[in-house]
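One structure is given below, encoded as structure tokens.
Every protein chain of the complex appears in place save one, which is left out.
Naming follows writing order (A and B), and every chain is counted from residue 1.
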Amino acid sequence: MTILSIKNLRTSFAMRAADVVAVDGVSIDIAAGECVGIVGESGCGKTTTGLSIMRLLPKNGQVSGGQIFFDGKDLATLSEKEMRSVRGNSIALIPQDPMTSLNPVMRIGDQIAEGYIIHRGASKEEARQRALEVLRMVEMPMPEERLNQFPHELSGGLRQRVMIAMALVCEPKVLIADEPTTALDVTIQAQILDILDGLREKLNMAVILITHDMGVIASRTDRVVVMYAGKVVEEADTKTVFTRMNHPYTQALLASVPKIDNITGGRLLSIPGLPPDLSKTIVGCRFAPRCTYATDQCRTSEPAIQDAGQGHAFACFNPTNGPAAVDVQINTARKAIDATKPLLTVSNLVKEFPIRGANIFRRTGLKVSAVADVTFEVREGETFGLVGESGCGKTTIGRLITGLEEITSGDISFAGTNVDGLSKGARRRALARNRQMMFQDPYASLDPRKRVGDIIREPLEIQKTLSRKDMDERVDQLLHEVGLPLAAAERYPHEFSGGQRQRVGLARSLALEPKLVIADEPVSALDVSIQAQILNLMQDLQEARGLSYILISHDLAVVRYIAHRIGVMYLGKLVEVGPAEEVFSAPRHHYTQGLLNAVPSADVEGSRERRGGQIQGELPSAANPPSGCRFRTRCPAATDICANEEPKMQEISNGHTVACHFPLEAAVTIRSAQ
Amino acid sequence: MMIGYFFRRILQGILVLIGVSFMTFLLPSLMGGNIARFVLGPHATPQALKEFLHSHGLDLPFYLQYYHYMLNLFHGNLGFSTNPGTLDVSVWTVIYPYLPRTLWLVIISLLFSTVISVVIGLFQGIKRNSFFDHSMTFLIFLLYSFPAFLFSLVTIIVFSLTLHWFPPSIDQPTANGFFSPLVQMWNYPGQFVLPLATLTVLGIGGLTRFMRGSILETMVQDYVRTARAKGCSPNRVLFRHAFRNAVLPVITILGLSLPALFGGALITERIFNYPGMGQLTVASTNVRDVPVVMGLTLMVTVATVLGNLFADLGIAIADPRIRLTGKR
Partner (left out) sequence: MTFPTDWEAEKMAVLDNQPGHEAALDALHQAANAAGDVHGTERMWQQMLRLFVSNKLAVASLVYVIAVVLFCFVGPFFYHSNQTDASASIFHVNLPPQKGFPLGTDYMGFDILGRLMFAGQSSLELGFLAAIISLVVGVGYGVFSGYVGGWIDSLLMRFVDVMLSIPGLFLLLATISLFGRSKVLLILVLGLTGWFGDARLLRGEAIALRDREFAQAVRAMGGGSGRIIWRHILPNTVSTMMTVSTFALAGSILALTSLGFLGLGIPLPETDWGTMIQFGSDNFQIGCWWQVYPVCGLFLVLIISFNYIGDAMRDMFEVRLRER
């Protein structure tokens, strides 16, 4: 039974220069109890669609066409007052960022109860009881206490539970969840999505799940709507979208997602170019400039959406059939890498930050233990992946290695470099010649006042090892290597896209021809199709130059795709190190196992039954880490020993070490069961 | 937690005061021995100069001078006036009648301007880009740019000299020095209209702009959208969710605007002949009565620091983030 029906929705934003048509002729039907996913790259109109349904567009936004039928009424024509009785009552919204979406000066209980008071006319006490009830529904730990707390007292995961509770308080018929877990860690994401799933069944709600994460789509939705540049390009049940898609964009999007069961070194498909400018009139198929199947017809006329039967529809003149073939050639070439010579050795590394408190002198004597006794090595020509949830100390390790942060204790040594006896400046320059950093944010990592050429030249100028002419040549060569036109040297960073800027960043880090590049979340700010370009480029350069990488990422699939060996971190500790294949297929630490289970795989077959054995609870504070094994508060196998004795790193098989008193058997893992 | 926060703020305030007292000590001592010549005149004998320095402890080493200065300060002794009219009267005796008069003026006008600014800024914020908003923005901009002395001059010319609505100045203290702002305002409210209006308008300029910006910023926050998504009515969104968050930073600004307000008060007092600290400061500066000017400066700063402390306390009470963790 269709409960919400969007017909030909068109939403535009008035901007100074021109109107931007963010949603252009979108039609979606949603049945009760169904979970429909909306997926697409950033800027394609997912959120705008959601907000149009709620009629919560910003002031300059306007639904300029189409109908939204709900409960026999067209929401687009309701008066503002009538619309208010729909919002939060029969259609509710869960926004993306739980950190900013709660009123900081209002108690949790009051915020949840508010909707119940407004729509049900409940008394304060009834509303409070109801708030408690829904907090229990979202499995909030200690719900009674939460009622009187303020948002800042809760972690991101708990705040998202509050958001869900708030949305559920009036038992809405439709729930619009806009990237509900994007701001959260995978383990928390899994918990939140489970709660949403359970409640959807229990309350027979329809859920619109907006996300850019193919893994979430694959594992949680019944039906998928793929959007591109404000239009629906394909719509089908989830399985069909993943296995028998007809639209080239869907195909390309899926092919560019790194998957957790990929083989290291596999090449990702990337989509060239960028989505079109929505403030201009577009002739023909919107995907045409980036589509490999495009013909002249595509460039002149627009494909209408056509029915392929069984609820499958797509808009394309030259439909594909099924996923793109995977290029396996490079796999075998890359397999051959056999790195053994250590390049960087990190031993017993410790980093503590003092905590500034609220007392008179701000000194608390407490410390955040950001990195606690970490030992590992990186070998020549390999990629070492460092994974873990946010706040586990990955970034800090990267900064320690590049010398951006002072070491508390421990040692970092680099093969063939001795910096003893050098002056401070000379030592910094010497270090810079063999290890460089690639930064996460392509917008903050390039000085907006400098031309790209000068940005790439700067390390050469600091080191003063080349003549001016050689420098210019080197800059040209680097631009060429990272796939940018030579004319780019004269441009300013703001003239480039995120992906292009990340290329500039890579060129800059390679200018001194370092042996090691530390890449801290190099692609997490980019869309998947662009991500693939950068990851492929990183691999090519590694081969051409014999580079080593330390790849820091929270995204296990990205690491899986490019890393040879992997280190897993938890709360400042390295808990498992081993060859990528082994760690992913047969993890020995309970945390690694839980982490892998939490990652939704972008493939419909495997991902549904792979759940179970999830990590429960929240990340403890690094200022006061648990005694013994730091993971014990969330570990399913924890015993008394774990609380009293810290597990030592032990080698469990060739080159695979783990810090656990009761490591998992290689045989019990899911992967080997297949 | 809040206690810790508040103690830290008090401590900071005390540190600032120590710093200021050091400045009021340091500045005169920069003049060194010249002060004797300055006080005694160009024809004083070397012997007299020496005696003056000795009798005022000015021949002691620097740190001892500071020690004595601070010791005196703790006993409420700010030094002695060098003004021929009040020669060797203690500074405190000279200035204390003036303190409450200025404070009265400042507090009343601060209250007025806060209420007016919050209301105007709020309406501007909600009715953004309306005619009201634009004309207010322009008016506020003019007020904001209007120097205090010009504004008072204009009000006097218009309302006093031309329209004869209000007197251009305030009655002076009686022969025995009695002047109570409260009594005076009760008896002759008309005399206070122009000075208070000047000071109020001075405050309104900056505060309204701030309030408007603050409410605009708050209205695009995610939690405001959350409130709307719940089905809250516009009024509920505004008053239950946005208002409190928007006003919080205004409290800080109130505290920070105090120094400018005291500066404005100085000028206003001078123009309307109001017997307050500003008036005294100008008069003392004219005769270069350094101890009295320094004492006044110290007193005004104490008032500023106290005002900021109150603002901090207000925020701590209103903002649970500070109330509960001492941090924002």
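By our rule, contacts are C-beta pairs under 8 Å (C-beta built on N, C-alpha and C of every residue); 3 or more make two chains touch, one makes a residue touch a chain.
Because the structure is a prediction, the values reported are computed rather than measured.
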Please identify which residue in A:Asp197, A:Glu458 or A:Asp540 touches the non-displayed chain. A:Glu458
Just name the one of B:Gly4, B:Pro100 or B:Gly263 that touches the chain not displayed here. B:Gly263
Of the residues listed, A:Val283, A:Ala304, A:Leu404 or A:Ile641, which one is in contact with the missing chain? A:Leu404
In the complete complex, which positions of subunit A touch the hidden chain? 13, 15-16, 20, 22, 41-43, 46-48, 51, 57-61, 96, 178-179, 182, 212, 274-277, 279-280, 402-404, 425, 428-433, 436-437, 439-441, 443-449, 458-459, 462-463, 491-492, 494-498, 505, 508, 511-512, 526-527
Residues from subunit B at the interface with the omitted partner, ascending: 12, 15-16, 19-20, 23-24, 27-28, 30-31, 128-129, 141-142, 144-150, 153, 157, 161, 209-210, 212-214, 216-217, 220, 222, 225, 258-263, 266-267, 270, 281-282, 284-286, 288-290, 293-294, 296-297, 300-301, 304-305, 308
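As a convention for this text, only the chains that are shown with their structure count from here on.
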Seen from subunit A, its contact residues with subunit B in the complex are 54, 56, 58-59, 84-89, 92-93, 95, 97, 100-106, 114-115, 118-119, 150, 152-153, 163, 166, 357-362
The answer for subunit B against subunit A in the complex is residues 1, 4-5, 7-8, 11, 128, 220-223, 225-233, 236, 240-241, 244-245, 248, 318-321, 324-327
